[in-house]
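For this view, one protein chain was removed and the others were kept in their places.
Lettered A and B in written order, each chain numbered from 1.
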Amino acid sequence: MTAMRAWLLDEAPASPAQAAMGRAYVAWRDFAANPLALTGLIIVLLLVALAVLAPLLTAHDPYAQNLDDRLLPPGAAHWLGTDQLGRDILARILYGARITLMIVGLVAVIAAPVGLVVGCVSGYFGGWLDVVMMRVTDVFLAFPRLILALALVAALGPGIENAVIALALTAWPPYARLARAEALTIRGREFIDAARMQGATAWGIVFTQVMPLCTSSLIVRLTLDMAGIILIAAGLGFLGLGAQPPAPEWGAMIAAGRQYLFDQWWVATMPGLAILVVSLGFNLLGDGLRDVLDPRR
Amino acid sequence: MTAGLEIAGLRVAYDSIRGPVVAVDGVDFTVGHERVALVGESGSGKSTVGRAILRLLPPSAHIAADRMTFDGIDLLGCDERRMRRVRGGRIGMILQDPRHALNPVMTVGRQIVESYRAHGGIGGTEARRRALDMLAAVHIRDPERVFAAYPHQLSGGMGQRAMIAMVLAAGPDLLIADEPTSALDVTVRHSVLAILDELVIAHGMGLLIITHDLNLVATFCDRALVMRAGRIVEALPASGLAEAHHPYTRALFAAAPTL
Partner (left out) sequence: MIRVEDLSVAFRAGGRVVPAVRGVSFAVPKGAAFGLVGESGSGKTTVLRTIAGLIDDWDGRIEVDGVPMGAKRDRAARRQLQMVFQDPYGSLHPRHTVARTLAAPLRLHGVGERDRRIDAALADVGLDRRFRYRYPNQLSGGQRQRVAIARALILEPAIVLLDEPTSALDVSVQAEVLDLLDRLRRERALTYILVSHDLGVVVRLCETMAVMRNGEVVETATASAFRKGAVATDYARGLIESSRGYRRETRMAEVAEAGIRTT
């Protein structure tokens, strides 16, 4: 353990890999020193683990209806109770985590890179390219996110894929703005001048010098936005425009449990708690990452 | 006559991921009505000493001293409320980078006026007149314009002088100046030094200059304290720097490129 530590903190790394890992280790130590951030990370990791291991964690089928057992309160047979069709709520929440993760993952994979490229190019090149790209961004930003997503889903038809597309399309503009602001400050730094003097092309500079420096603040922003994305996805589900029944999507589950809220509170409350805890987890994680990845350090 | 600032056995350590790092390791000195220079290279702990006197260090720093007093006020023991009155009022501090010291959303003039009013107990019109005088005194050619300007509208040298004016407006008895002139052009540098000089000579202010510029120390200051690795390695009259005994002081003096 101490040998490992010494290797990681070596002042004279012997390979690029050791250097990169040493750097990551120092960042990790800062991160781990923050209990809230660590809590966030654990929640998010737990979510991934629960989604992956769902079949092992519950014997119930999330789709199996059993009308004899409908609306059972939490108990030994069904830890979190059953819903109006007698389906096990715990199983549905566990399998629902897969849907939530998929939405979050796809939105992140689509929106963040688009925003990064648009923002970096816009910020570095400036001029008319910047004006055009930023006006387009403004158009997207001008719409409230949920309304725009609703309109898109309404046009494309309800369903989980269309919900993801709608969310991604509405999510990228803030990243473009953020990346552009970063690129603008990076553009004036002397290492960019040095690269220009070596004959690097403008595109080469954008991709090898500017983008890596923009990513950290983008990752932080993305993590903090995850909670919002989960909520909007749940909102779409709640309105019947996201995942379609019988898929165990958390928002749709709340919608279904709404009418039993007073007598069978657990039907809507359990998925609601799941959303709350996961959103909180992403927020805590994002805050912790912000402290560690601050580009000004 | 009181000795002004008296420091004995000052130690400062910072927490870091590799354990505590000692930045200042037992420093003793006094500053009376004179120009004292704390000389050293980066990492010598000289700036930490300056900030420790006013307790302006980040929370990761631990300050300890056998004695740290100014005119009998225990700078280490007194509460934060008392310390706030000492800062600015009794002991002023000029930093190298004016951008951190000036409030970006207040005009320069208003900041100087506030400083007069807070520490001088005078009315608005009088404070304004004095603020303009002070700006002229730090060789700002167009005091009215600078008075109405926001800090970002000023060049580095101009901002530096505006900050000096603000600190001096409070009429401090001791001024701690951390690299006060290294952001200034040579021709302006000496004008600013002349103002500080006059305050020491005519008004009995104490001046602690923290710098790496030995040429400045040799020609401007009365005494020099040479710091290295958190300790004062040599204390000597500033005019005697060229004939210093300590090998480190000699090396430092030899390294400075001169005409």
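Methods note: a contact is a pair of C-beta atoms (placed from the backbone, for glycine too) under 8 Å apart; a residue touches a chain by one contact, two chains touch by 3 or more.
Just so you know, these numbers come straight off a predicted model, no measurement behind them.
Considering the whole complex, the residue from B:L38, B:A101, B:V146 or B:L199 that touches the absent chain is B:L199.
Considering the full assembly, B:H212 is the residue among B:R11, B:R90, B:R110 or B:H212 that touches the omitted chain.
Within the full complex, the residue among B:D15, B:E41 or B:E144 touching the omitted chain is B:E41.
Only one of B:A52, B:V146 or B:L168 touches the absent chain when the whole complex is considered: B:L168. Residues of chain A in touch with the missing chain: 11-16, 18-19, 23, 189-191, 193-200, 204, 208-209, 212-213, 295. Residue positions on chain B in contact with the hidden chain: 41-42, 133-134, 136-137, 155-157, 168, 171, 185-187, 189-191, 193-195, 197-199, 201-203, 212, 214-216, 218-220, 251-252, 254-259, in rising order.
The rule we apply is simple: only the chains that are shown with their structure count from here on.
In terms of their C-alpha centroids, the spacing between chain A and chain B amounts to 48 Å.
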